[in-house]
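Removed: one protein chain of the complex. Kept in place: all other protein chains.
Now for chain A:
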Amino acid sequence: MAETHSLQDLQQPAVSSKVFVQRDYSSGTICKFQTKFPSELESRMDKQQFEETMQTLNNLYAEAEKLGGKSYLEGCLACLTAYTIFLCMETHYEKVLKKIAKYIKDQNEKIYAPRGLLLTDPIERGLRVVEITIFEDRNIGSGR
């Protein structure tokens, strides 16, 4: 039977340390995180994969904050209905945030949890940082 790396396997791990990926303000006030690979993760995962994750996150946030016809239309419609329309529907931003949450969950299950890492959704940290929790590596001999 193939061994699945499910999260239930990681029963009560100890947190070894936390890495915080800060915001990158070089493009202004838009939400963007630094893609530089932290040195603490060098022993745990690929630089490539990490950068890909961060780049996708940045693209998703850019999509949320994008100024275009659709967002202007939504803004105008909301203004005309005295913002009551948001009682029935979600804003575009909120829709994208849900997408991001799903993506992070996905990434955690597929890539990070098997390596004893955990990505925290930045929205839970007020969009300040991407928090990566490094757990103690107990399963050294499990052939990961």
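Going forward, contacts are C-beta pairs under 8 Å (C-beta built on N, C-alpha and C of every residue); 3 or more make two chains touch, one makes a residue touch a chain; residues count from 1.
Here, contacts and distances are computed from a predicted model.
Chemist: Given the options "Palmitoyltransferase", "Two-component response regulator", "Mitochondrial import inner membrane translocase subunit" or "DNA primase", say which is the protein name UniProt records for the missing chain.
Modeler: Options "Palmitoyltransferase", "Two-component response regulator", "Mitochondrial import inner membrane translocase subunit" or "DNA primase" narrow down to "Palmitoyltransferase" for the missing chain.
Chemist: In the full complex, which of A:41, A:57 or A:118 touches the chain missing from this view?
Modeler: The missing chain is touched by A:118.
Chemist: What residues on chain A make contact with the chain left out of this view?
Modeler: 7, 10-15, 18, 20, 22-23, 25-29, 64-67, 71-72, 74-76, 78-79, 82-83, 91-94, 97, 101, 104-105, 108-109, 113, 118-121, 123-129, 131, 133, 135
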